[in-house]
Structures are given as C-alpha cells and as structure tokens.
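Below is one structure, written out as structure tokens, with a few remarks after it.
Every protein chain except one is present and positioned as in the full complex.
Right after this comes chain A.
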Amino acid sequence: MTAPAHAPAPAPATSGQLATFRLDGDLYGIEVEHVQEVLRSQQLTRVPLAPTAVAGLINLRGQVVTAIELRERLGRPPRPEGTDPVVIVVRLHGEAVSMLVDSIADVVDVDAADFEAPPDTLEGQARDLIRGAYKLHGQLLLALDVQKAVSA
C-alpha cells in the first residue's frame, strides 16, 4: 500500500463480475471468484467475548466457519426481528469465512468505466470497507472490499 488510506485513491476499478446482495436497502457487490457458496440462514453458535461483528460460528458440512455480521461491520442498524440473514461463504487464502447479509441478488457484469471512488462524505468504518461505487441503471452498486470486511 503506497497511497495513504484517505487519499482519493486511484480506485482499483476493475471490470468483471460481481456477486451482489442487499443490505439495509443498499446494493453491494463482491468479486464473484471469492464466493464459494450462498446458504439460507444457518444455526449460529455465538462466541462470547468475540468482536461484535462476529455473529458466531456455523457448521458448513463439518467445517467450522466464522460468520461476520455485515450490518454490524458497516455500522448499520441490526437486522429487523423476524428476518433471517443469508449466508455468503467466501474463500480467502484457502480459508472459508462467511458473511451475513439481508438477501442475495444477481451476478452483475460491471464496467470499470462506471466506477467511481467513494464520496468524501462517506465516513467511519464503511469508508474503509467500500472501495467505490459502480453506477448502474437506477442505482449504485457498492463494491465491498471483502478482505477487509471479514477481518473483523
């Protein structure tokens, strides 16, 4: 990392496919190659004393995988009662980690030309985690830095 964190970074605008999901009304995307699988809500085993973003552990066919609550990670309000999260399992450096989101959406082809760095008004935790936005028809697709997002 040569550029300081808060400089208007020469955004890593990449074309390609993003797996998208919804979280608190917004549309987010992560590189499709990171995604291992998407699961319905799973039984979570909470981990006392863990960072708040750690929602718990899930049993992924015998493998124990940490689940990160992305709402907490992005500083959003907790998911309303009675709605079940969707689990996106991502594989990073050979290790599986999962993220809890509201719902899963399509896989979208994005063009680097539509990319723009996050607005200066974006603050807090979210700023570190959102690489920028792709301007799609009618809405913005926020590109999530999956690496940072799961390293709670």
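Definition applied: a contact is a pair of C-beta atoms (placed from the backbone, for glycine too) under 8 Å apart; a residue touches a chain by one contact, two chains touch by 3 or more; residues count from 1.
One rule holds for everything that comes next: contacts and distances are computed from a predicted model.
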item: Which of "Phosphoribosylformylglycinamidine synthase subunit PurS", "histidine kinase", "Sugar ABC transporter permease" or "Cytochrome c oxidase cbb3-type subunit 3" matches, in UniProt, the chain that is not displayed; value: "histidine kinase"
item: Selected from A:L57, A:L74, A:L100 or A:I130 as touching the chain missing from the view; value: A:L57
item: Among A:E95, A:D109 or A:E123, the residue in touch with the chain that has been omitted; value: A:E95
item: Those residues of chain A which, in the complete complex, touch the missing chain; value: 43, 45-51, 54, 56-59, 62-64, 66, 95, 97, 151-152
